[in-house]
Every structure is written in structure tokens, then in C-alpha cells.
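One chain of protein is taken out of this complex; the other chains stay put.
Let's look at chain A:
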Amino acid sequence: MDTLGYLGQGFGVALSPYNLVTALTGTLIGTVVGLLPGLGPINGVALLIPIAFALGLPPESALILLAAVYLGCEYGGRISSILLNIPGEASTVMTTLDGYPMARKGLAGVALSLSAWSSFIGAFIATCGMVLFAPLLAKWAIAFGPAEYFVLMVFAIVCLGGMAGDRPLKTFIAALIGLFLSSVGIDANSGVYRFTGDNIHLTDGIQFVVLVLGLFSISEILLLLEKTHRGQEAVKATGRMMFNFKEAASVFVVNIRCGLLGFIMGVLPGAGATLASAVAYMTEKRIAGASGKFGQGDARGLAAPETAIGASACGALVPMLTLGVPGSGTTAVMIGALSLYNITPGPLLFQQQPDIVWGLIASLFIANIMLVILNIPMIRIFTRILAVPNWALVPVIAIITGIGVYAVHATTFDLFLMVGIGIFGYILRKLDFPLSPVLLGFILGGLMEQNLRRALSISNGALDILWSSPITFGVWVLTALMLAFPLLRIWRRRSAARNAIADV
């Protein structure tokens, strides 16, 4: 059992006082960032990349910090959805359905701690899954050549469209925009300057942090302008803070079921936390049947999406660590962070730098426990942060975003680029385009192009290398299935509509 040995070693890394403080700081920062409207895990992690780099953190501590911020953000988003009925981001929409009614009943503290607990179990299940499967997958992935990688990334992009449901075309366009943007800058293989317009600042390509912060923070600032006043008062978190044994026991089966579900959804590229939480909620609602009071403050309705989110957040790290192919916006940001340290996630990472991988896995455990414990004394302070009005908040967000962008290269060109990207992102949002595919496309684009060119160099230009091996062929079949999925759904909806008309 060398896996357990490695895990022990990982705990050794994560439990060093330095890294413990890092994880604690990360969870605190993450929670606050997640609480604030307009800042979610993607911005939170992206803002900290240049700072972690400037602080000179060693790579494993930086990764631990970012993972802790990620988990903290997810937790912070929960607070605003339970107390304010305002989901911080898409994945916590399901949490509001039963979390807010629970808070209205005077169970705000219980709802918060129970959601933290559920998320912890979800993350725990997913982390166990990761310990079991990730090394196997990594071993298997070593057999992957450039052609296999290329096909896998095509699959990841198509998955995004297939899973996103009601707007596959827009998801696809968004991903293509990202893929295209990754080709800006000097071409590493031939030295040709592409799409730089003779601008010296674009030689390096568009900086990842600039893209993320422009796309997410600036567009969010502009969106916040539309809602200058907040409708709801936060529900006061008074009374009992901790859930009791009976409540925990009543949702335990839900936790286990949704944890497994969330892990699987997290591993699949493109599915992610949003879909996992929705599917978990719907499934539990169906299982509970008439006995459940879903939508009126049923503890199971709170536990289901929270467990699934926790599990899928950790599950999403599996393809990122083993294959180097991110499955979600946040893991894409993490890959961006790692590349600053010249670390390429992928199968070899498990062999060459086990400290980083297992240290990260262990610190996920620890950060989750910290969140559950922190919740109890800190919740009153956190709720006070929710009361900060937008007018005081937005300038701070704008200026911190500016600092984050400036910290990368110390040029004002990046600031202008950020504003430009922000406007574009705002327009995309208003037109109902999803934004995280742009990010994912941007990260995958460079890898995809390199692997495609490498594969075709191996075969001397013969295209059949892209589908001749059994792995590539299998992935193509899966890709075709994924493409067929939304088409089938549209067709079914149309025929249902036709039948409805026929019935009338």
C-alpha cells in the first residue's frame, strides 16, 4: 500500500506549522471573498495567484493556499445563499431553496453548520475516491501520447456543451473564443508573432490573470450597477449554532448518496458543481417523495446540494492532477497558477513531485475540518460582513482587481486590456453566454495546439493518428455520444411540444 504511505507523507507536508497557517489564512480569505457579492471562487483564486507568487511561497504552500481559498469561497457563498437568499454563484442556487427557509425558521446557525458538515462529508468521500482512483488513472495516463491528449481535450470541450444543457451553441462559441485567445502571442514552435498587432505587450500572449479578472470581476462590477440596492435583509443567525446528532443522522444517507454522485460528476469534465448540486437536489426530492418538505426548509434539501458541491469540487481535482486537463473554471485557474511555478500537472506529477500532490490532498482534508470548526465562532463576524453596502464594496473590488492585474507584469497595458475584456465579458453575460468555458478554452487551447502539432509531427502529417489507436477511437465514440446528447434532448422537447399541440 504505497498509496497510504504517500498519503501519510502528504499529511506530513500539510501539517507542518507553516502550511497549517497557510491553510487557515486561505480558508479565512476564501470565506470572506465568497461572502462578497461579485466575487466567487474563480476571482478569489485568480486574485491570489500573483500575490502568492509575490510572497515567494514554495509551490506546495501556494497550491495549498489556493485550494483552501477555493473551499473557503464555496463556504462563503453558502452563507449569503442561506442568510440572504442570494446565491453567490450558479452552484449555490440549489442551496437557497431549503437553506433560506430553514434560516427563516430560526435555524440559521443549524443550517450553516449542517451545510458545512455536509460539504465536509462530500469532500471526504471525494477525497477517498481521489486517493483510490487518482494513482490508477495517473498510471494509465502515462500511456497517453499527444494524439490521445488532443482527443481527450476535444472531449472535454464537447462535454462542456453537452452538459451545459439549454444552450450548447453558446457554450461552444464561448469555448472557441477561449481556444482562439490562447493562440495570441509568439508561437513557441516557429517564432511567428500571432495576432499581436505589433504590440510588444501581447508578445507573451494574453496573461491568464488578466483574462480571468477582466472576464469575471470587471463584468461583475458592471452587473452590480444594475442592482444598486439590496432587496433583502440578512436573517440574523441567533440561537443554536451547531446541529445536533439527530439532525446529522437524518441526513447521513443523503450525504453518502450525494457524495458519491458529486464525486462522479466532478470527475467528468464540464459537469462541475452546478450540475452536481442540481442533480443531487432533484434526486433526493424524488427519493423523499411525499414525506419530504422540500422547498420549505427540509434539512435533506440543504444537505443534498451541499454534499454534492463539496464532493464535486474535490472530484474536479482528479482530472486536473492526473491528466492535466481541467474540468471546471476553478481548476483551470489552478492550472494557470501552477504554470507560473513551471509545474505541469499530469501523470508524471505523481511520480516526480508526490509532495505537491499528496500534500494538496491532505490539506483538503484539513481545510475542510477547519471550515467546520471556524464556522461556530466566526459566523457572527461573517454575517456582519454581509451588511457592507455595495458602494463601499465595489471600489475596493475594482481596486484590488487592479492590483492583482498590475502585480503580474507591472504594466498599465494589462489594466487597459482587463477593462476591455471586462466589457466584452459583460456583453457576453447579457447575451446569456456562459463565461467559464472561455476560461477553460483558454487553458486548454495552448495544450491542445501543442499536442495536435506534436501528434501530426509524429505521423508526418497523416491525420489518421488522431483516431487509429484504441484509446483515441474510444474517446471519439464518447465525444460523438456527448454531441448527440443535446441534439436528442432538443428533438425530444420538440416532439413533446408537437404532441402537446396535437392533444389540444
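Note that in this section a residue touches a chain if its C-beta (ideal position, glycine included) is under 8 Å from a C-beta of that chain, and two chains touch if they have at least 3 such contacts; residues count from 1.
The rule is short, and it goes like this: contacts and distances are computed from a predicted model.
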Looking at UniProt, which of "Tripartite tricarboxylate transporter TctB family protein", "L-serine dehydratase", "Cytochrome d ubiquinol oxidase subunit II" or "YciI family protein" names the chain we cannot see? "Tripartite tricarboxylate transporter TctB family protein"
From A:10, A:50 or A:135, the answer for touching the chain not displayed is A:50
Touching the absent chain in the whole complex: find that residue among A:3, A:189, A:203 or A:495. A:189
Just one of A:256, A:287 or A:423 touches the chain that is missing; which is it? A:423
Going by the touch rule given at the top, which residues of chain A touch the chain that is not shown? 50-51, 54-56, 166-167, 169-170, 172-173, 176-177, 179-180, 183, 187, 189-192, 194-195, 218, 221-222, 224-229, 231, 389-392, 394-396, 398-400, 402-403, 406-407, 410, 412, 415-416, 418-419, 422-423, 426-427, 430-432, 445, 448-449, 452-453, 456-457, 460-461
